[in-house]
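What follows is a single structure, written as structure tokens, with notes after it.
With one protein chain withheld, the remaining protein chains of the complex are depicted in position.
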Amino acid sequence: MSSPEAPPRQLRYVEALCEAFDQEMARDPSVFVFGLDVDDHKAIQGSTKGLLAKFGPERVFTTPLSEDAMTGIAIGAAMAGMRPVHVHIRMDFLLLAMNQLVNIAAKAHYMWGGQVKVPLVVRSMIGKSWGQGAQHSQGLHSMFMHVPGLKVVAPSNAHDAKGCMIAAIRDDNPVIFMEHRLLYPTQSEVAAEPFTVEPGKARICTRGDDLTVVGISNMAQEAIRAAELLHEVGVAAEVIDPIWLAPLDIETIAASAKRTGRLLVVDNGWTMAGASAEIIAGVAERVDGVRARRMGFAPTTCPTSPWLEEHFYPNPGTIAAAAWTLARPAEKPWAPSPQSTKLAYQVQFKGPF
Amino acid sequence: MSSPEAPPRQLRYVEALCEAFDQEMARDPSVFVFGLDVDDHKAIQGSTKGLLAKFGPERVFTTPLSEDAMTGIAIGAAMAGMRPVHVHIRMDFLLLAMNQLVNIAAKAHYMWGGQVKVPLVVRSMIGKSWGQGAQHSQGLHSMFMHVPGLKVVAPSNAHDAKGCMIAAIRDDNPVIFMEHRLLYPTQSEVAAEPFTVEPGKARICTRGDDLTVVGISNMAQEAIRAAELLHEVGVAAEVIDPIWLAPLDIETIAASAKRTGRLLVVDNGWTMAGASAEIIAGVAERVDGVRARRMGFAPTTCPTSPWLEEHFYPNPGTIAAAAWTLARPAEKPWAPSPQSTKLAYQVQFKGPF
Amino acid sequence: MPKAFAASRSDIERIYRAIRRIRRVEEVTAEIYPSDKIKSPVHLAIGQELVSVGVCDALRPDDVAGGSYRSHAVFLAKGGDLNAMMAEMYGKDTGCCRGKGGSMHIGDAAVGVAGSSAVVATQIPMLAGFALALKREGKGRVAVVFLGDGATEEGCFYETLNFAALAKLPLLLVCENNGYAIHEPIAKRRARPDGLCAVAEAIGVPARKITDGNTFAVRDAAAAAIARIREGGGPEFIEVQVYRWREHVGPNEDFDQDYRCRSEAEPWMAGDEVARLAALIDPATRQRIDGEIEAEIAAAVRFAEESPAPAPEELYADVFA
Partner (left out) sequence: MPKAFAASRSDIERIYRAIRRIRRVEEVTAEIYPSDKIKSPVHLAIGQELVSVGVCDALRPDDVAGGSYRSHAVFLAKGGDLNAMMAEMYGKDTGCCRGKGGSMHIGDAAVGVAGSSAVVATQIPMLAGFALALKREGKGRVAVVFLGDGATEEGCFYETLNFAALAKLPLLLVCENNGYAIHEPIAKRRARPDGLCAVAEAIGVPARKITDGNTFAVRDAAAAAIARIREGGGPEFIEVQVYRWREHVGPNEDFDQDYRCRSEAEPWMAGDEVARLAALIDPATRQRIDGEIEAEIAAAVRFAEESPAPAPEELYADVFA
């Protein structure tokens, strides 16, 4: 839908989100945005900035610290015809809302025989770095992917942030919208008009024949950086960003893996019974003979110490090294130099938040 | 640890559980059993029968309907040195306790630097049949497998129920103990003395060279029945019951799959980003060239209508048919007759519970 | 229990019809149940019908109501389709949820039955969400949520009370306090078993308790509260003491189990509203009403029995809207 004449325009991820709310709230009076702190001066890192002034406190409001009930209230409002966007500053807090999300939101349309719909968007942010630690850093998308009736999306750039948010708001189903704090300051070209990035379509970010690398959420960015590093040593990686995790575009991934014969899945979450397991299993069911590996959070709780946190997450260096081993099994291991693995967006970031 | 002289003795699954509590509570005064309805005359289908009379209301007690707080209370008591067994009559209700289980129980030992331990057992029952429906039928083990710091176990017979429960109670970590309502009346040989079925060891239930079938929870029983049906048509299935899902004995499964070259995983839960995905991915990472398929709940909410519920679950017939196709790809599809697929334990079962 | 509310003849007849109809639906359901044609847990409302009837009598058709797994009475009192409810229990395609919800999840959006939920207390915030939408709509519509005493122990009950009061939502919370959660008496579950209204008030929701088992007392209290709520007064809480005559789940009595005894039930049975109201109606009218009810129920059972089962592919329908 983006107009061909509009001049290219760079927007930050948070600005892109905010623009999505702004445009959708103007278009549809049933849309409202609420959740702890959406209306304060920090405005969820700027992603809800200006909405209160423009749309008023009935459509932009904070809540008590009551994630469980507030989720149920959002669901009821959605069933009654509204389009709530419920905001959480950490994905970890969704664990308080699991009952409502899984037992009601995911099931309402089905268990009441199609009588009701739950057009609800649940935004949450993943924290990383500066010691966010055990309870402020989790990427729990896999738990939601597991449940029929929920859609799950994890945009990795500003363009997709806007397009996915508009698609999520217009979707008649509950959508778990996973953002990543480290992506907030990153910029990309974003059309000024409303547009959608529709559920169920992955994006091939880089082309390559040596292996397929799937990167989820910010790991798509890390994988692209890894692909650059691999390029320097003659390995051509095809990086795929699934964007939507449910519905998942497994066909695009499987087609790529079939061609390259090698699949590395890098998740911003734990691997065990997670999104990366799903992608490998889904490909294995469709294509014979693909060699597959996954990476994600270390199988530990997230520590705060920077010396440990460093090893908890995949990064472009470890991704490139794993990709090398997968693509060049006969050759000796290789890893890029530590200096070359830093991502611009990670260097920018500064605590305490 | 079972004594060789003791005569073989058949016990029902619920009786085996009850015996585990009885023996462990007698052995260790820090063990207590609590949760909604553990002390009423139905005694959780008999699995807590007699405990109140024997150990008194301080060690066997019901609670208010407050799953979230009661889980936190169990965690605190465990941190303080007790060994709580917290009982839920449906696994679906654990969604109310996710915050405490994932954000505290799983992380406490790690995030407090090893200062505390959480020797907690969380028992929950999966409902099936007679229209349990959307909110009383879920097998949510995959969500717990996903989280480092939690152990997850799903015994499929009375022997393992006792041995796993004793192991779980003695374990210094939080254990999610998943039972299946349909298994409750099933009998098997159970040693009278206390014994443990230790974490991280799968069991090969039947030997076979044509394919490996992994069955989780009651699907282990369904898979064994399917193997009998397959045997009649000359297909030899190696059925594996993982018993413990975390830690998962992927090596035993991978070794079998390597030998048979074919892997069918049948879960009592959804497949997407679930235990079955984990098993296939884990095998794919270890062994090249295994052809893999999974089965589980239909990718829908569980309906109550018997005409729909019938198609929601894998059963020995559909498992056998899928195994046939996997093992005999060149031949035309086969399925056993509907009459031959019924399991004794399913026929026994009668609602409304 | 004193029972002295002024009510017109037509009020009495209407209320009697509504209560008796639900009672009979429940009794017929209990009779059918052992046949195993209803393959779904049922939680009967027998003995508690007066609450739904009294409250719903004070509602407008465009108001919204919802409850727990024990919601046959709410469904029928609010105008839900009896045929569709019976077919739902039978798991038929013509059921109100097309056979996917069963007894615990009945709903009828067309007449404002928002749906019922089987995880205790989950419906409380859900109905508050409806109230939020109705408030924004600004047409004076009200949402009512029915809940058990056990549901008041769940965190979301308190959380909802606070938000509803804070946002002045048009929400009426009606607690059917039958003194038990399954087999556990409230004294084993609440430090202050008599404190439900005090809790609501402390959080900021005006509360009122009705103990005399009188349908008109419930109706009058509900009508007064609903009038205030419609005017923007914010949420209110009504606790009604009732007694469950049958077992928690299933069709039978259970006084032979060791958790309660018949003598506890007897005063409630003696004061039964079905019988009391029946006695206030002239026999001819009463016979007519009763006859109509029996005919309607018989037709509903026939409808359910004769309705087609859902086709297998229906399993996959309606996962997503």
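Every chain is named by a letter (A, B and C) in the order it is written, and numbering of its residues begins at 1.
FYI, a residue touches a chain if its C-beta (ideal position, glycine included) is under 8 Å from a C-beta of that chain, and two chains touch if they have at least 3 such contacts.
Just so it is clear, the model here is predicted, and its values are computed rather than measured.
Student: I'm checking contacts with the chain that's been left out. Which of A:51, A:69, A:197 or A:295 qualifies?
Tutor: Considering the complete complex, A:69 is the one touching the chain left out.
Student: Thinking of the whole complex, not just what is shown, which of B:131, B:149, B:194 or B:274 touches the missing chain?
Tutor: Checking each option in B:131, B:149, B:194 or B:274, the one touching the absent chain turns out to be B:149.
Student: Which of these, B:104, B:158, B:290 or B:343, touches the one chain of the complex that we don't see?
Tutor: For the chain that is not drawn, the touching residue is B:104.
Student: Where the complex has a chain not shown, which of C:6, C:191 or C:284 is the residue touching it?
Tutor: Reading the full complex, the residue touching the unseen chain is C:191.
Student: For subunit B, enumerate the residues touching the unshown chain of the complex.
Tutor: Given the touch definition above, subunit B has residues 58, 63-64, 66, 68-82, 99-100, 103-104, 108-119, 148-149, 151, 172-173 touching the missing chain.
Student: I need the residue numbers on subunit A that touch the omitted chain, in ascending order.
Tutor: Residue positions of subunit A that touch the missing chain: 36-37, 40-42, 62-69, 92-93, 95-96, 129-136, 298-301, 303-308, 311-312, 350-353.
Student: Residue-wise, where is subunit C in contact with the chain that is not depicted?
Tutor: Touching the chain left out of view, subunit C contributes residues 153-159, 161-162, 165-166, 188-192, 195, 198-199, 201-205.
Keep in mind that, in the parts below, only the chains that are shown with their structure count from here on.
Student: Report the chain closest to the protein's overall CA mean, measuring from each chain's own CA mean.
Tutor: B
Student: Using the average of all C-alpha atoms in each chain as its centre, how far is it in Å between subunit B and subunit C?
Tutor: 36
Student: Can you work out the whole-Å distance between the CA centroids of subunit A and subunit B?
Tutor: The answer is 32 Å.
Student: Got the subunit A residues that touch at least 2 other chains?
Tutor: Where subunit A meets two or more other chains at a single residue, that happens at 68, 99, 103, 110-111, 148-149.
Student: Residue numbers in subunit C touching 2 or more other chains?
Tutor: Within subunit C, the residues that touch at least two other chains are 95, 99-101, 105, 117, 119, 155, 319.
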